[in-house]
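Can you read through this structure? Questions will come right after.
On to chain A.
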Amino acid sequence: MQPGVRAAIPAAAFLLIGFAGPLLMVLGYSFMPPRTFSLAQAPTFANFISIVTDSYYLSFVWSVFLSLIAVALLLVISYPVAYGMAKMFGPWANVVTMIIVVPLLVSENIRLFGWVLVLLKNGIADGSMQLLFGVQLPSLLYTVPAIVLGLVYVYLPFMLFPLVIGLSMVPDTLKEAASDLGASRLQIFREIEVPLAMPGIMIGCMLTFILSLGSLAESKILGGQTVIMIADDIESAFTFAQNWPKGAMLSVILIVFSGSLVFFLFRRIDLDRIIGRR
Partner candidate 1 sequence: MQAGKKNYAKPLIILWTVCIVMFLYTPMVSVVLASFSKKRYFQFPVVNWTTRWYEKAFESLSVRDLLTTSFSVALLVTVLSVVLAFFGALAFARYDWKGRKLFQKIILLPIFFPQAVLGLALLLWFSVLGITTSWMTAVFAHMVWIVPIVTLIISIQVYSFDPSLEEAAVDMGATRLQTLREVTLPILSPGIISGSVFAFLLSWGNFPLSLFSTGADQTVPEWLYAKMVSGYTPMVPTLGSLMMGGATITLFVSYVAYTLYRGRQKRRLT
Partner candidate 2 sequence: MSNGVDEPVLQLRNITKRFGNFTAVDDVSLDIGNGEFFTLVGPSGSGKTTMIRMLVGMDRPTGGDIVLRGQRINDVPAAKRPTCMVFQSLALFPHKTVGENIEFPMKIAGVDPARRRARAEELLVQLRLPTDYYSKGVNQCSGGERQRVALARALAFDPDILFFDEPLSALDFRLRKTLEKELKDIHRATKKTFVYITHSLEEAMVMSDRIGIMDFGKMVQVGTPYEIYNEPNGKFVAQFMGEVNTVEVARIGDKRVQSVTDGAEFAVSREPDNFERGYLIIRPEIVKIGRAAEDLPNKVQGTVYNDYSLGSRIQYQVRADSDGYQWLVERLQDEPYEGKLDDTVRIGWRPEDSILVSD
């Protein structure tokens, strides 16, 4: 047996049991009649039809909408930082990396709870405004912008680091050459930097989009019941509603949608080049 195959077997076997198995199970359940708990029944499309009839598509539309906003904001916010880390900070880039990685290692819940404390009535934002200007802020918590803030906050590193990798793949000499040939800064950005950094930009956008799409805690903790996102619907179908087939159906749609994006992404990038820098 090839050594590569031998090395791949443990992880591959584990994911077969721990990842492929559950997904097939979900797929199976999505074709079972609503409100049943067994797989041994005649398959039906009833669940998929209910997307339209029970207006489940609404939570899906909300999820896509909020995720798109989050991705756009993240791209704009992260790009200058990524540029600095890839091209300007030199040895300090490692320090900045460390500083940005650390929050990732703190439970998402706790960090979102911190935002609750900031946005709360009489919380940090409101309290400081009262203290400084005597102005009472309108309610900030449990609003749509609060959810977007949560998404942007939680997924910032997932946009930033791919961008850093992407931008560091742009050789400075090319930009100097373009400048030497008379290109303006905007032209260099458009003609050289963006196309060459595209793999990183694409990974960042796709990754944050997919993660936002499947996010649960942000809308629950910061959004209250303002907006139901798809993961919310999936969770309540499985738990409160005890309707496994419906939850499975919603999961299948989410998985197929995100899965095809990932597939599209993987077809366009060379992992060896991006991860191994070769």
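On how the list was made: all candidates are chains of the complex that A comes from, given by their letters.
Observations on the structure shown:
Definition applied: contacts are C-beta pairs under 8 Å (C-beta built on N, C-alpha and C of every residue); 3 or more make two chains touch, one makes a residue touch a chain; residues count from 1.
Since we're looking at a predicted model, the values are computed, not measured.
Checked against 1 or 2, the single candidate touching chain A in this complex is 1.
Those residues of chain A lying in contact with candidate 1 across their complex are 2-12, 14-15, 18-19, 21-23, 25-26, 29, 39, 77-78, 80-81, 83-85, 88-89, 96, 99-100, 102-103, 105-118, 120, 122-124, 126-128, 131, 153, 156, 179, 185, 207, 210-211, 213-217, 220-221, 231, 234-235, 238, 244, 247-248, 251, 254-255, 258, 262, 266, 271-272, 275-278.
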